[in-house]
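My structure is below; once you've seen it, I'll send some questions.
Missing here: one protein chain of the complex. Every other protein chain is in place.
Our next item is chain A:
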Amino acid sequence: MPIRYEDGIVRFVDHCAIEEAVELAERLAVEPMPELDLSECGVMHSALFQLIAAARPKISGWPQEAHLTHLLRKATGGVTD
């Protein structure tokens, strides 16, 4: 599974495709909202990005891709470097 759901944390690994969107939406709807670790995320489908932008979870690790990180930071209200 490219997205791993652990206790209170959601890890994105490698290529995360649109198939994950529904489950991610459900997981993010849980209180307290889990943290996201994107540090191992290679590619993130637009649908997942949108969900993250809508849910604005706490992000503990940012992707390697600079542009993606920039977009995520802005969309989630996180601090820009």
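By definition in this document, a residue touches a chain if its C-beta (ideal position, glycine included) is under 8 Å from a C-beta of that chain, and two chains touch if they have at least 3 such contacts; residues count from 1.
Keep in mind that, in the parts below, contacts and distances are computed from a predicted model.
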item	value
Identity of the absent chain, which is to be given by its UniProt protein name, from "Putative monovalent cation/H+ antiporter subunit A", "PorT family protein", "Chemotaxis protein CheA" or "ABC transporter ATP-binding protein"	"Chemotaxis protein CheA"
Touching residues on chain A - with respect to the absent chain	5, 7-8, 18, 21-26, 28-33, 43-47, 49-51, 53-58, 65, 67-68, 70-71, 74-75, 77, 80
